[in-house]
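I have a structure here, written as C-alpha cells, and I will follow up with some questions on it.
A single protein chain has been omitted; all remaining protein chains appear in their positions.
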Amino acid sequence: MRIDKPAQLTKLRKELVAVEKKHTKKIMICCGPGCLANGAAKIVEEFRKVLKKKHIRGFKIEALKETGCHGFCERGPLVIIEPRGTFYTKVKPKDVEEIINESIRKDETVERLLYDDPSNGHKIERYNDIPFYSHQQRIALRNLGHIDQYKIEDYIVADGYNALVKALTKMKPDEIIAEVTTSGLRGRGGAGFSTGRKWATCAKAEDTPHYVICNGDEGDPGAFMDRSIMEGDPHSVLEGMIIAAYAVGAHEGYIYVREEYPLAIENLKLAIHQATEYGFLGENILGSGFSLTLNVSRGGGAFVCGESSALMKSVAGEVGEPRAKYVRSVLKGFHDKPTVLNNVETYANIPVIIDKGGEWFAGIGTPGSSGTKAFSLVGKVRNTGLIEVPMGTKLREIIYDIGGGILDNRPFKAVQTGGPSGGCLPEEKLDLPVDFDTLTEAYSMMGSGGMIVMDDHTCVVDLAKYFLAFLVEESCGKCVPCREGLFQLHAMVKKISEGQGIEEDIEKMEKLSDVIIKSSLCGLGKSGPNPFLSTVRYFRDEYLAHIRDKKCPAKVCRELIRFDIIADKCDGCTACLSACAFDAITGKKNEVHVIDQDKCTKCGACEAVCTRNAIEVS
Amino acid sequence: MNHDIGKLPEILERYPQEPQSLIAVLQDIQKEYNFLPCDALKHTADYLDVPLSKVFSVSTFYNAFSLNPKGDRVIRVCMGTTCHIRGAAQILEQLEKKLNIRAGETTPDLKYTLEVVNCVGACAMAPVVIVNDKYYGSVKVSGTKKLLKGG
Partner (left out) sequence: MVHLTINGQVVQANDGEMLLDVIKRMGIDIPAICQHDAVEPFGSCRLCTVEITKADWDGWKNYVTSCLYPVADGLIVNTHSETVNEIRKTLLDLYLARHPNSLFVRKLAAEHGVTKTSYEEIPDGDDCILCGLCTRICERMGFSAISTVGRGHSKEVAPPLKEAPPDCVGCLACAQCCPTGHIKFSEEGASRSIWGKQFEKIACSKCGKLTITKEFADSLSETRNIPREYFDVCDDCRRKEIALTMGRLAQWSREEETV
C-alpha cells in the first residue's frame, strides 16, 4: 500500500497500533548477532511449532516477534515477554513449552530462566530493573529488541517515518541542516566530524549530482553495533538517509555493507523493498516531489574500505585504494561528485533528532559530544553485550555497573577503545568520561564503539603485535609509510614478544611511528602505530620486562613461557593428552603425565581442559 | 583452468552492464562456483566492458574472492580482537594440525578449506567459528573435533 499523503500514514499508524494493542502478550525473541550464533533460530522454530500445535486463546502468531539485538548478549539466547518485561535468559529449545505455559497461558514466570543478581543471588524478573539496562539510554538502539526486524509495520507503530513526514512536508532542506547542526551530532563512525557541517558543505556544493552513502563497513574487530542496527532496525537507517538526501539534494544513495555481514545485507534489501512499496523511497516521496533510490552495495572484504575514499571506490567496483583527502569527499567523493558519507549509527540518530528537535539531543551528553553512543562491550567483562549510554558516562560505570566488573574477579588491566586505530586505557583512566575529545586527549579514540576489556591475562605486547599484524594484512599497499613502515613496526614488536628485542628498539619504534603518522596517505596508516604507542605509553614496564628480563608478565607470549604438569596434582585422567594436537603429552592412564618441551607449542589447550589444576604456566 | 561456467550468463544478466557492477558480479560467481574460474573472469570483463587486468586486480584485492576452488566445508575462524583474547589462535592451531593445512589452504581431497576472517560481529559469543555459514559460538580449544564433524 502506497502512502502519498501524511494523513494516510497517520491513519495507517492508528490502525496498526490498534492491531498491536489487541496482542495482550507478545513474545520477543532476540535474533541479534550473539543470540543467533547461540541458536536463536532453533528457538524461533520451536516457538512456532508449539504455538501451532497448541492454540492459545487470545494469542495470535503475529505476537511472536523476531527482534534485533536486545543487548545482553552474555545471557543469550534471550526471550522477553511484553508488556510485562519478563526477561528470560539462556533459553534452550526445550524450555519453550514451559515458557508458553507459564508466561502466555498463565501470568506466571519460569523462575530458573530469570536473571539472577550476582551480588545476592536474587532473581530479577524485568529487564528494566537489571543494572545492565537501567544505566543505559537507548536512542540509536531504541527499537532493537522491541520490534520485529522483518516488519515495516512494527517500525511504523514505533513512530517510524514520522520524522520523514515532518522533514519533507514541514521543513526546508536548510532548516533540516540547521536542526542537525543544533543537535551537535558528530559522526559515530569514529572521526567525530560535525554531521550538520558535513551536510551543509555538500548542500552548497555546485557540482552535481549529489550522493548519500552509508558506511556499513564496521571493520573494527570487536564492534557489532552497526551490524545490530542494520539487521535489527534497518528502517531507522533508511529514514535517516532519506532525510539526509533531501537536505543535501541527492537522488541516489548507497548503503555499503561489508561482505562478512550477509544477514545485514538481506535485511536492508528487504527494508528497501518494503519502504519502496510504501512510497517512502522512489519517485515523488509522500507527494513532496522529492525522489530517491537507495541500493545496497556489498563490500568485497577489506578493512581499508571503511575509509571513505576507499569505500567510494569499492562502491564504484574498483579496488579500495584511498586517495589523499586534501580535497574532501564531501566536495569530490563518489565519481568525484559531492557526497555525504555517514556511519550507520549516525543515520539512525537522525529521525529522533528531527522528531524531538536538535536542542533536545544537544541536552544529552557533554557540550562537546552531544547525545549517546552505542558500544559493544566485550572481552573479559561479566556482562558482554550491546549498550548505549549518554556521552560523558565514566568508563568505570560502563565496565563495572553495566559490565558487571571483570570475569572471575580478576584484576582489570586495560580497556581498548577505537579498534586498531585506537588505544588502551589503563586503570588510572577509569574515571574518564567517555566522549570524543577526552578519549583522544588520553591517546586513545572513540572509534566506532568497540570496547574491549582486558584482565591481567592479557599481554599488551601481544596485543600490539596482534593489531599491527591485522593492519599489515589489511593495508592496501599503496603508500610506503603504511606498507613498509607498519610491516617493520610489526616485525620489531614481534621480536620483543619473542624475547629478542633490545632497549633501543623502543625509541626506534617511537620515531618510526612518528614518521608513519605524519606521512601516511590515509587514516589506516596514520593511526596504525596507535596500538604500539598507547601500550608503550601506559605499560612501558611490560615492554621492558620482555626486553630486559625476557619474561612475559601476563604469561601469554609463547617463546617466553613454558607449560609443565605438576606431578602431585596430576592423576592421569588423560584429558590433556587428548586435547594436545601436537602429541607433546605422554603418560598412561592413572599415571602422571609429562609435557615434552620440544614438541610443546604453548597453545594452552591442555591447561584449558585440565580440571585438576595440574598444569602450571611459568 | 577449464571449469563449466554454464550458469554465468544468468549471473551476469542480473546486473547492469557497467563497471560499477563488478564486485557484485564477482561475489555471485564466487558463491555459485566456490571460487572464480578464469573463463568467468574473461567473460565478466567483456560483459562489463572493464579491462581484464582490472577484473584480476579486484579479484585479488578483496578477501571474499578465491582463485582456487574451495572445499566442501569452509571453516572460518574469527580472529577479531575479542576472539583473539579468548583463544582464537589456539583454536586455529588445533584445526591446522588436525587438517594438516595452514590457514588459507584447502585439503587435497577438497573436503575442507580453512580460513581466518577478521571479525564477524558476534563478539559477545567469542571465540566464533563459522562452518559453511553456520555460526558456532563460545568454541572451546578442545571442541575443534566437533567443528569438523558437524556444520
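Going in written order, the chains are labelled A and B, and every chain counts its residues from 1.
Note that in this section a contact is a pair of C-beta atoms (placed from the backbone, for glycine too) under 8 Å apart; a residue touches a chain by one contact, two chains touch by 3 or more.
What you are looking at is a predicted structure, and each value in this text was computed from that prediction instead of being measured.
**Q** Identify the visible chains that the left-out chain touches across the whole complex.
**A** Across the whole assembly, the hidden chain touches A, B.
**Q** Which one, A:7, A:61, A:480 or A:566, makes contact with the chain that was left out?
**A** A:480
**Q** Of the listed residues A:319, A:425 or A:506, which contacts the missing chain in the full complex?
**A** Only one listed residue reaches the unshown chain, and that is A:319.
**Q** I'm checking contacts with the chain that's been left out. Which of A:302, A:493 or A:533 qualifies?
**A** Of the listed residues, the one touching the omitted chain is A:302.
**Q** At which residues does chain A meet the chain that is not included here?
**A** Residues of chain A in touch with the missing chain: 302, 319, 323-324, 326-327, 472-481, 483-485, 487-488, 491, 508, 511-512, 515, 518-521.
**Q** Considering the whole complex, not just the chains shown, which residues of chain B touch the missing one?
**A** 38, 41, 51-57, 60-61
The definition used in the following text is that only the chains that are shown with their structure count from here on.
**Q** Quick check on the complex: what are the chain A residues that touch chain B?
**A** My answer: residues 33-34, 36-38, 73-74, 76, 218-224, 227-228, 259-262, 297-303, 314-320, 376, 378-380, 384-386, 416, 419, 450, 452, 454, 458, 463, 466-467, 470, 473-474, 476, 578-579, 581-582, 601, 603-605, 608-609.
**Q** Under the stated contact criterion, what part of chain B meets chain A in this complex?
**A** Touching chain A from chain B are residues 19-24, 26-27, 48, 50, 54, 57-58, 61-65, 79-85, 87, 89-90, 93-94, 97-98, 117-126, 128, 133, 135-138, 140-142, 144.
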